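One protein chain is absent from this view; the other protein chains keep their places.
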Amino acid sequence: MISIQLIFLIIFGLAAIWFGWRVFMTSSMVRSALSLLASMVAIGALFLVMEAEFLGVLQIMMMGTEMSIMAIFMMMYMMDPGGLGNMDMSHQKNISIAAGVIVTVLIIGAALATDWGTIATQFPGPHEQNRLLGMEILKRSMMIFETAGVTILTGMIASIAVALSIKKSMEK
Amino acid sequence: MTPILQYLLLFGMLIATAGFVWMLYLIKQSLGKTLEEPGKDIPAESGNLVPKPAWLRYHVRYYGYALLFLAFDMEMAYMYPWAVVYQEVGLLALLDMGVFLMILFLGLVYTWTQLGLKRQ
Amino acid sequence: MELLITALIIAAVLFGIGLYGALSQTNLVMIMMGIELMLGAAMINLVAFWRYLHPEAFSLQMFVLVAMTVMALEGAVGFAIATQRFRTSGTVEMEESAELKG
Partner (left out) sequence: MTPFLSGFMITLLFVGGVYFVAVLERCSMTGNVSWSGPARSFLLLFAQEEIKTRKHDKVFFETAPVLFIGVILLTISILPFGRGSVIIDLGTGALFINAALVYIMVSLLMAGWAVNGVYAMVGGWRALAQLIAYSMPVVMALTATVMRAESMFLTDIVESQQSLWNILYQPVGFILFYISALAIAFLPPFDLPVAEGELAGGVWADLTGARKLLFRLGRLALVLTLSVAVVVLYLGGWMGPWLPGFVWTFLKTLLVAASFFAVGHFMPRIRHDHLLEYNWKYGVPLALYNIFQVGVVLLL
């Protein structure tokens, strides 16, 4: 079973990386938003391969809506959302590539150099995971959970206030 | 069936669907080609022949809802695990989630008062 | 062991791509895409640590939920700023928004 897991880890990992790369390589806005969606779905599939079922399905669901909303915002604000003009919308390319490569190499080096200890073999099944995560939310991480609620409220108020403010002052 | 086999089966079904669709396309291709006629490839626009592409800037008038939805959507990530253990924990769970949902409901009420719940 | 290392390498490459995108794009929405990729890479790491090192510690899964919340809120606030920018100056190119420097 281990080898199947490794094969699918590599397949979905390569898919995530390839679609993530396509995001910045296409000039069609909706295509880049949906490439990001495909990359995120591949990440969700990686979660499923690592048998975190709830998180995987949740990731696949959340990103479906989030990236589609990203696509509509791209449509609203871009000069050329279809990418027919092949405009280049990047700057400081060399510095960015250097930064990306250096950080990647550093992280991989850190991952290889660290002694990770023993790998766990026993882990709870899907239903047990849901139950234990619920217990975690209600018992030990209850304050984190309520804080997340307040954070969501703050984000909601901030986004609505910022996005709709001018509209209101014009209506007065 | 172990969980990983279930996911394999789901993935295999997706691949099988793609294969089925591909076969359908192959059969269709063997039946005949499309005739080349002028104006045939122009999309429906109530009789107007519009040669320009349609991919232009488009004002999506429900973006206020979209912003609210992005934030509100996250609440269900916490709600599913909570629902599974609800009866086990009892009153504490009800109060806990009651506070959480009240906080989020405040956000909805705020948007309502800011006239966010209408076509912009 | 090789499973954990594979997952970490995938996450590292995704993080690098996200960093490249966030630094090189001039457009606010595209910059946000880079940030989302980086957050996604962080989430892969968290899940890999949960699965291969501490399957009994569910605070790791809780951490993933919080990361997802951050992702959604970053989206909402970022789009709101983009809307406001577009309304005041008619563009969301970040090279022209010197007034956001503070």
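Remarks
All chains are identified by letter, namely A, B and C, in their written order; residue positions are counted from 1 within each chain.
In this section, contacts are C-beta pairs under 8 Å (C-beta built on N, C-alpha and C of every residue); 3 or more make two chains touch, one makes a residue touch a chain.
Computed from a prediction, not measured in an experiment: that's the story for all the values here.
Taking the complete complex into account, the chain left out of view touches A, B. Note that of A:L37, A:M78, A:A111 or A:I137, the residue touching the chain absent from this view is A:L37.
Although one chain is not shown, part of subunit B still touches it, namely residues 1, 3, 6, 9-10, 13-14, 17-18, 21, 24-25, 28, 31-32, 34-35, 40-46, 50-51, 53-55, 58, 60-62, 65-66, 68-69, 72-73, 76, 79-80, 83-88, 90-91, 93-94, 97-98, 101, 105, 108, 112, 117-119. Even with one chain removed from view, subunit A keeps its contact list with that chain: residues 28, 30-31, 34, 37, 53-54, 57-58, 60-61, 64-65, 68-69, 71-72, 75, 82, 84, 125-127, 129-130.
Simple rule for what comes next: only the chains that are shown with their structure count from here on.
In terms of their C-alpha centroids, the spacing between subunit A and subunit B amounts to 16 Å. Inter-chain spacing, taken between the CA centroids of subunit A and subunit C, is 6 Å.
Contact with two or more other chains is made by residues 65, 68-69, 72-73, 75-76, 79-80, 83 of subunit C. Multi-chain contact residues of subunit A (touching two or more other chains) are listed as 5, 51, 54, 58, 62, 66, 69, 73, 76-79, 133, 135-137, 145, 148, 152, 155-156, 159-160, 163.
Within the complex, the subunit C residues that touch subunit B are 65, 68-69, 72-73, 75-76, 79-80, 83. On subunit A, the positions that touch subunit B within their shared complex are 1, 4-5, 8, 28, 45, 48-49, 51, 53-54, 58, 62, 65-66, 69, 72-73, 75-84, 125-126, 130-131, 133-138, 142, 145-146, 148-150, 152-153, 155-157, 159-161, 163-164, 167-168. On the subunit C side of its complex with subunit A, the touching residues are 1-21, 23-30, 32-34, 36-37, 40, 43-44, 47-48, 50-55, 58-59, 61-62, 64-66, 68-69, 71-73, 75-77, 79-84, 86-88, 91-93, 95.
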